[in-house]
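First the structure, in the form of structure tokens, and then the observations on it.
For this depiction, one protein chain was excluded, whereas all remaining protein chains were kept in their positions.
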């Protein structure tokens, strides 16, 4: 029996309600206006001190901010659904918030990070897909919570409720970071550079799914998150009529296509995991015009910073050569980054000891092997550089399809399990004796 | 001194005004609503019998009609600027019109074709570019008259004025085809299949520019227009997280890029000119997602139908192999077509003899070598199959940049030269004796 | 009835015998030792003045001479079958010969060029292939007369017999150029630069087959032979163990393969025929070693020198970019060249008028369209630059397979037809009145 079984029981319908609300209203990175507003209003009611948008982020540390046009269009769409003062704080792509709860008693400073952004994916619309069947699928065409951040946000709200309503049992200080733009490694650095982690003693974050762990299983830490870099590349050539003057064209579509096909052939690295992906390519205007424009979005990853640097060096040369191959110009823009990260043994012990008494948490694994990338790495590395401890957990659930696929879904029963874990951490590891 | 020098003098300001109006308001193929309306109102006032939109086209013979969404969006934008009855005739992408003038006297039936569509190109915006400097550049972002069809339309209106005001001097019947969607070889077949050419004795069409001929020079015919085919190809794969599960993805972006890079390597054909171009490529949703979607727009061309068939056979196999290479599915949609065409000697003689007396037409070339494609070929081939005669002319002008480039422009003095040519044809070749 | 019908009748068995001898003993360019010796001994017996090997060629103007090793190995093989003095004149790859016959009477100086080299092709060995069935197929593994130069050589010998035995009927001077290394455009420039063509009044050469003309048909001239350039390209990278240290390799095999796949995608040129081919690629040493070495042999062609220059410029950039793509070095060696060429109308008239009376020559075409390349172009261009006239003919025959394919063969009856043509030219066009 969990120490706060009743509280969690009572939160369960709310967790589902919140999760479904965010799932139905997904927003892309640095455009989480309604999401931030919904989170903020909930926390405001609980009495948290809020730092919204520009107050939560270092503006110039954001990577890969959408174009002004996209942002303004979305701001126009959402402006009627929130208070003007909130919009002021967020405008120009400054979403997310930090929320602080100080018990007033001496104690550790804990920070929790919950990511809140969705992905540019068209959600599947058939009855096999539960969100569609149950009617809470995305209302924003082409945008979808396909990585579980809707659940992360719900868990964060649940934990905030616990802390606000059990403050008398706790000591120290709690900082909640509802982070925008995790996808693409774009938002964490901006929160980190604002200084939120500078005096944090313990940092906890985590993810639903990722690994094929059963419901009720929690991994107390992860290893294998990769260093990564995100680039946008533009190719500029010369258009010409493809029938009448093919020899006058300088084909930027071909340069982009050549780069894409070549980048996957960067040699594997013997010292560890490497990755490369070109996730988007657009080029050309009309069928009979040799294209003067090409554009790709890519990322490289490495098990270590040095492997990622190797991938970047190779990629950079190949992109240049692809452009030269077709006599066009290329420009590389740097739009995102993550670091590798290492979880602390002390946090693993805390989790194992605290959660042992829960009936919801059936099994605790010390560490899970993963191979994606996480910009929580920036936060963890700053916490650790000041002597704090940090970990990144996984919460087991069956997945209906892979992360980032149109039919992605998870078991909603993972939400109370994750909340229970955080509560045990707060209570068992860092509460009043 | 031209026989109708004064008439042409009086039309000159109108030709420029019309040309600039259409240049300022370009519309893409099968979306020329305002263009058709402007032409139609002018002809209606002159007393032509009009066949608008659905009455001018065989609906099912149109190639490459834009998506309903694009059409509806454009219809919504233009609906306020025209009579409801006109919109009814054009709705769903049935633009263009046929206009008939019958002198009531026995005589030849002549048909003229003027194409009216623009291209998906962002017009250049600097003072070197005359339309920008003079303020008549495109008001529709991303759409531009970069092939001179604005001028063709103006010439057609000028010729209509001549016929209406000089009907007493003429005999026989005159059919004007203001054709939509020439770009991509999409519109001519739909007009042809409606039957307009079935009893035509003489067919005349032509183009501004194309060849590097000086102002005042007219080519009485062309050879070298290529057979061509236009395809859209869709690739469907499987998305997956590029960092965590790269091996589960089936990469449709790579399939599309591979197809593009390979198609250009179809071997040259020893029997004549061949061409291939992938003018557009879009694929992928997000940087860290292996793309499940790819799309290309391409065209093949050949000096003969058999060379174009060879290009199509090779392209088809390469596209299938590119899909198979990356374990994805491909679908080819056929969206446009042109035929090769041969101009008749009789029409060349007519032009040479009729135009010899003009002071505007300084030089007449029998035939000009070209290498683009023209869907007027469908019209010419039908005229000739019924024993009629046909030609396709060129009207010389200096060009500021290649056709289909953002800085394309021509000398407006070519407009009266072309009008003069058509008038001489009508008068000298086919008028009352 | 041909004027020299009986002479030709008597030569017919010899033409076949010679042709089959050369077919059975094919030798590659600049290694035609036995071939040159066989030709030379025949001409020596007839009384021609001979210029063998080094006396016939400008050594430094040879393109693409085989390696010393290959040459020495072949010299060792053939040394026992010829006089030492002949070998001395040819050694180091100086094959071919010039043979001069002076009638002692004032008159025109005529030059004839016959090419004598074979190709690196393994001849087909089945009974459908006549040379195999009749037992005169290649005795040199991997080498084959697959372009008809065996026949050209036989025709040349036949013509030499005619001139030697009919000298009393002739005037002027006759120069025979039995040229090595026509394949690859490697030998003609070396003969040309030796000065043989400097005072020639009329130059005649020709080819068996090429076009699909029936036996008995002769084309008096050709148009369409392309300018061409021949390159060898070497790529130098860094080897590494492919399993243990893939990242340390710089893959020259991939650079060569990338160059090959890209070169075919050089855009077509609107002003005329262009070609590119990578005919050979070798790279790598062992399966598990990242290759430090790659090598390709390629050629470009163009209808005009300027189109060929365009092809070379594009190819050069693509090769450099392919090397850069894989971080390796590339070196381009220039090993062969042909020029475009234009046949003279005067020679066409001569042929038509002279050959009209022959019963073997059933049909004479003014000119045939072709699209290969010919280094006789160097000879023709020099003749014409001095005011002489030149032509290049085709002799019709059914072909069992394409030129340069392992099953290539032609009708041996074409040999007397071609000989008859040359005799008529000599007699009708340029003999004693």
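Just so it is clear, A, B and C label the chains in written order, and each chain counts residues from 1 on its own.
Throughout what follows, contacts are C-beta pairs under 8 Å (C-beta built on N, C-alpha and C of every residue); 3 or more make two chains touch, one makes a residue touch a chain.
Because the structure is a prediction, the values reported are computed rather than measured.
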Which of B:38, B:254, B:273 or B:407 sits in contact with the chain that's absent? B:254
Per the whole complex, from B:327, B:352 or B:398 the residue touching the absent chain is B:327
Contact with the hidden chain, among C:88, C:165, C:285 or C:349, goes to C:285
Given C:87, C:164, C:242 or C:342, the one touching the chain that is not displayed: C:242
Counting contacts across the full complex, list the positions on subunit B that touch the omitted chain. 244-247, 249, 251, 254, 258, 262, 265, 267-271, 290, 310, 314, 317-318, 320-322, 324-325, 327
List the residues of subunit A that touch the chain left out of this view. 261-262, 264-265, 267-268, 270, 273-275, 371
On subunit C, what residues meet the omitted chain? 119-122, 183-184, 210, 226, 228, 230, 239-246, 248, 253-254, 256-258, 260-261, 264, 275, 277-291, 294, 297-299, 301, 336, 370-373, 402-406
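What we mean here is this: only the chains that are shown with their structure count from here on.
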Can you list the subunit B residues in contact with two or more other chains? 261, 264, 275, 371
